[in-house]
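Quick one: the structure is below, questions incoming.
Every protein chain but one is kept in place in this view of the complex.
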Amino acid sequence: MSQSLLTVRDLRVTYHTAGGPVPALRGVSLELEKGGSLGLAGESGCGKSTLALAILRLLPVETDVEGEIILDGHDVLNLNPGGLRAVRWTSGAIVFQGALHALNPVQTVGDQIAEPMLVHETVGSDKEARVRTESLLGRVGLTGNRADSYPHQLSGGQRQRVLIAMALACDPLLLIADEPTTALDLMVQAQVLALLSELKRERDLALMFITHDLSVLTYACDQLAVMYAGRIVEEGPGWEIFEDASHPYTRGLAAAFPTIGDMSSRLAPSGLGGDPPTPGNLPPGCPFHPRCPLGRDECRLEEPELRVSGAGRRAACILV
Amino acid sequence: MSGRGRFLTRKVAGSVLTLAFVLVFNFFLFRVVPTDPVASMFRGRGVPQEALDNLRTAFGLDQPILTQFVYFVRETVQGNLGISYQTRQPVWEEIVSRIPATAALVGISAILSALIGTFGGIVAAWRRNTWKDHSITSGTMLFYSMPDFWLGMILLVVFAVVLGWFPVGGIVTAGTNATGLPLLLDQLRHMFLPALTLTLAYLGEYALITRSSLLEVMGEDYLTVARAKGLLDRVVRRRHAVPNALLPVVTLIAINFGFVLSGAIAVESVFSWPGLGKATAEAIRGPDLPMLQGLFLVFSAAVIFFNLVADIAYGYLDPRVEDR
Partner (left out) sequence: MTSVALQRRKATALRVWTQFRLSRQGMVGLGILAVFVLMAVAAPLLADVRELNPVYARSQGNPLWGPPGEFPPLGTDYLRRSVWAQFVWGSRVSLFVGLAATVLTILIGSVIGIVSGFVGGRLDAGLMRITEWFLVIPFLPLAIVLAAVLGRSVWNIIFVIGVTSWPSTARLLRAQVLTVKQRLFVDRARSLGAGGWHIVSRHILPNVSGLILANATLAVPISILTETTLSFLGLGDPGAASWGKTLEEAFSNGAMIINAWWYFVPAGLGILAVVLAFTLIGRTLEEIANPRLSGER
């Protein structure tokens, strides 16, 4: 029986903004085993990036975070600062989107990869760190001498690989990839996806893959969770959900990615009309019902909980 | 030639070219003057016309303009900037003797305004929208909006005339025979108020730029990444945020130096500080044209040089600059 590497129970996150409190996550629960893979899909504003940041407690200090997050046996939300810093990057690491802003422009790429090694003392000396850095760069498909380059000297795909190498620096058990392929060319996307799958197999890495592109997730992940308006509205085995979704939103998302090659459809799922609701301004009852093709009057009354919709599957819709 | 060598050569050549244009400008500027330089030099002295004509020939004023220009460049490069109308001494010597006083005053003021202004900007950004931020931002804007010499006048009246804590002007107490440390202390006492004036008047830009630069950096993803790696907050700030935020400040040092130096013209006058600024104010009263020409050249050269240094330093600090 595989142990759970990451357990999230009823996570609620509320931001404090100039316009008042904004509930970004409204009760999210999930579980990820060691070496497992979970895809997290949804449009912008659904809370998926917030979830990624919450797992390592990286949200701004004023944010309200309630619930429970257990990572590698650690109760993340109640760790003292020293304990928290020790857990970061060693138990779990994040691969951000590879835009220029995720890397410090005035530091070499090699220094940035080596930095966590030195901070967590997983290497004994600068020289060792350098050796490890070059081998990591090699593993992600770049040459070792790239360590002396600055971020602006690399292409988008190369920067993404650097971010992956950096995330692996302390041999984490969990890798959270937040939109790692979004701004990349299709060819490069495929390469990066393949790389992530290989790494996962080699190192028995648990992978949490966050994106709005459902087709990418079905390739990379065993389990799938679809998010809408700060909650999970469907979860289960990846392929099953893609082929035969229970929740109308998932069906819309799946239908919105017809062919590989249509760039514009990747950015805004066109199978669904309208826009996702703003987190501070949710419709009554089921937040999806204004855009739902199967919406009924009862949908407005009460927000549905997740209920079983198949073997190992759940969906939050009254039609299930 | 290596990339770095190319970069340096390009920058230095650019500065030399700019300085050359200053020379050309200087030359043609005073040829535009309707008044005859020789006549204005001997104004009201009843010198016979013949003597004036001889002088004109001696100055080469009857030569074609191109020849005059060549003489001008040759003499300037050799350090001959002409004779001051007012003192009859070589302009070069008048200027050189006054450089130390201005260098000390402007040097200290520029450094202090940079340090205090930048620090203020960092605090304002870190405590954004608190009373600290608002008071720093408003305070610096207030000082920035007043004439620098007027601030000097106010400080002079309050601290020197009314309270008597500091001397009213000059660089040393009149009739003093002090040397060594006591002399230095006396000079510092005299420098306090003018330096305070220039520092207060020019720290505003530093605070403003540092603040907005740091705010921009604080929103960048790579800071979140640094925290995610398990770094202490203060290490994130020191190693990742501040170096990036301070890059625009390096450029500002060059620009602001020019302003502080120019500000010294009026401020030195207010405090009778015997430097290049006061010399400029006195030269205006003539108008002592050779002196003004020489001073303009020296001011320009100083600012051009400073800009060059800051440009090169920035090129080294920011890896994104091409052709390193």
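Order of writing sets the chain letters: A and B. Residues in each chain are counted from 1.
Here is the rule we use: a residue touches a chain if its C-beta (ideal position, glycine included) is under 8 Å from a C-beta of that chain, and two chains touch if they have at least 3 such contacts.
Note that the coordinates shown come from a computational prediction; the quantities given were computed from them, not determined experimentally.
*Asks:* Check the whole complex and report which displayed chains the hidden chain contacts.
*Replies:* If we consider the entire complex, the absent chain touches B.
*Asks:* Identify the residue among B:171, B:195 or B:270 that touches the chain left out of the display.
*Replies:* B:270
*Asks:* Of the listed residues B:8, B:111 or B:168, which contacts the missing chain in the full complex?
*Replies:* In the full complex, the listed residue that touches the missing chain is B:168.
*Asks:* Kindly state which of the options B:11, B:128 or B:239 is in contact with the chain not pictured.
*Replies:* Answer from the full complex: B:128 touches the omitted chain.
*Asks:* In the complete assembly, which of B:110, B:123 or B:156 touches the absent chain?
*Replies:* Final answer for the missing-chain contact: B:156.
*Asks:* Can you say which of B:84, B:210, B:244 or B:293 touches the chain missing from this structure?
*Replies:* B:293
*Asks:* On chain B, where is the contact patch with the chain that was removed from view?
*Replies:* Within chain B, the residues touching the omitted chain are 18, 21-22, 29-30, 32-33, 128-129, 141-142, 144-147, 149-150, 153-154, 156-157, 161-162, 168, 215, 219, 258, 261-263, 265-266, 269-270, 280-281, 284-285, 287, 289, 292-293, 295-296, 299-300, 303-304, 307.
Here is the rule we go by: only the chains that are shown with their structure count from here on.
*Asks:* Which residues, counting only chain B, touch chain A once they are in their complex?
*Replies:* 220-222, 224-232, 240, 243-244, 247, 317-320
*Asks:* Using the touch definition from the top, list the residues of chain A that touch chain B in their complex.
*Replies:* On the chain A side, the touching residues are 53, 56, 58, 85-90, 93-94, 96, 99, 101-107, 115-116, 119-120, 150, 152.
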